[in-house]
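Okay, structure first, notes after.
The complex appears here minus one protein chain, its other protein chains still in place.
Chain nomenclature is as follows: A and B, assigned in order of appearance, with residue numbering initiated at 1 for each chain independently.
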Amino acid sequence: MGQFLPFTKQVLKNLFSAPATTQYPFVAREYPERTRGHVDIDKDNCILCGMCMRSCPPGAINVDRAGKTWTINRFDCVQCGYCVEKCPKKCLSITPGYQEPGPEKVNYSVDVPYEPPKPAAKPAAAPAAAAKPAAPAANAEAKPAEAPAPQA
Amino acid sequence: MGKRSIVPYGPQHPVLPEPIHLDLVLEDEKVLAAIPSIGFIHRGLESLTSKKDFNEMVYVAERICGICSYMHGMGYCMALEDIMNVEVPRRAEFLRTIWCEMSRLHSHLLWLGLLADGFGFESLFMHSWRLRERILDMFEASTGGRVIFSVNTIGGVLKDMPNDMLKDFVRQLDEMEKEIRDTTSIFLNDYTVKSRLVDVGILTGEDAIRRGAVGPMMRASGINVDMRKNGYAAYNEIDFEVITSNKCDSYARCEVRIGEIFQSIDIIRQAVAKIPDTEINTKVTGMPNGESIIRVEQPRGEAFYHVRANGTKFLDRFRVRTPTFANIPALTQTLQGCQYGDVPLLVLTIDPCISCTER
Partner (left out) sequence: MQEIKKDMYLIDKAELLQVIMEKKNALWRLCQICCSFPKAENHYEVTYSFANGYDFANYRLIVEKDEDVPSISRVYKSAIYYENEMHELWGLNVENIKVDLHDKLYRIDVETPFIEKEGE
């Protein structure tokens, strides 16, 4: 039979087996851990350097140093992961979970609690910075003069 | 002499996933000539080199195509590695080989599905794509993307596959191999499929060379050329035979691609067995200066990357000649003298990827 009607076996199998697809809206899709869904930011570590903004191929990220915000247009983002690779503080990450569709493109904005280092004329700010728990320890010890000042 | 007419074919057509336009000169039902025109999805990726720096271009190069995206990124990285004299770690070369072969697997399964759809065998189409889905899941688990993988970088790859993940992939491929064999035997043996493919769209070996055909199109005409034999990535350590067929028709193209599916599974097995434990990327510094030409065997055939750098972060020229562009002259050859009803099928047998072609 296989020679003349090779598809018959498959047809019989199809009749008695479960569908290959998932019942999507009722059964949620499980994403593997490496899925590049969306870019997340650990805002406490961000130093607003703007590397991600300059490296982003579609130009979806905007870093506002004066207004202390990190903004991403998730509809422009192509999930390439180049910002994650470029970030000097490794505060960006790509996590599973895709952006939901919407009627218009909206920006997602994060207020970054980062204080730029005081000008070199005032080195007195250093001890206060070392006492702050949220500040990155390595940074505070290695370069005390440039350590972030306490947050408001 | 019958009545001559010109029939516009495409850009929208049920069998075409992407837009290509053909002006068909018909005499009754017989095609006398076909004049293609493309450019409906031209994006100007080549001239983006003047706006994106050479590191960002990796991600742009990947987006040339949605099927062979991995190899476009890899070809671009290989060209820059050649210009900048970067030695890529061996493990990265093996990982690239494995991902390349997985791309080939999913591309050929996709093509089989489209072909089945083209001659109206809907359930065979569904079955091919069901098999392909598992490869996409493997891609998602290893790179994080189902279509665009973004794992290449100049100097290696960004993500490692742990050895137990590789072993698991091989186990899954072993399971799939049996199912693929069942499904592909329908393509090779079924009477209805054969009646649509055998002796349709003859392209002789000499024509294939004269018309500059590449990839399975050329190998189905009996020409033994496969760029993988040049030994890029880790292919120099892998033992494989180039698959050719002497039948020169659409059936031969189907046969060659089916042969390559099993060959890819075998290459993945060999690569997993031989993969060394080294770093996966090397740090690259400085600006590229010079030029390089890289040829890579994509699922659809030989792709050609010509990168010319001038010592700044913007490249002078990034030329991609994709396999489909090279196969269009061969397509017009096969269309000459065929029946009008076979046109959709013949367009499919070159495995057209129009987005690639237009860049």
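By definition in this document, contacts are C-beta pairs under 8 Å (C-beta built on N, C-alpha and C of every residue); 3 or more make two chains touch, one makes a residue touch a chain.
This structure is a prediction, so every number in the text was calculated from the model and none was measured.
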item: Partners of the unshown chain among those that are drawn; value: B
item: Which of B:91, B:211 or B:247 contacts the chain that the document leaves out; value: B:211
item: Candidate in contact with the missing chain, chosen from B:7, B:32, B:273 or B:293; value: B:293
item: Missing-partner contacts on subunit B, residue numbers; value: 21, 35-40, 42, 44, 47, 50, 206, 209-212, 224-225, 229-230, 293, 295, 302, 304, 306, 308, 310, 316-317, 319, 321, 325-326, 328-330, 358
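Here, only the chains that are shown with their structure count from here on.
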item: Subunit A to subunit B touching residues, read off their complex; value: 2-4, 6-7, 9-11, 14, 20, 31-32, 34-36, 55, 57, 78-82, 85, 94
item: Subunit B residues within the subunit A interface of the complex; value: 52, 55-56, 59-60, 62-63, 123-124, 127, 130, 133, 137, 140-145, 148, 150, 153, 158-159, 182-183, 185-186, 189-191
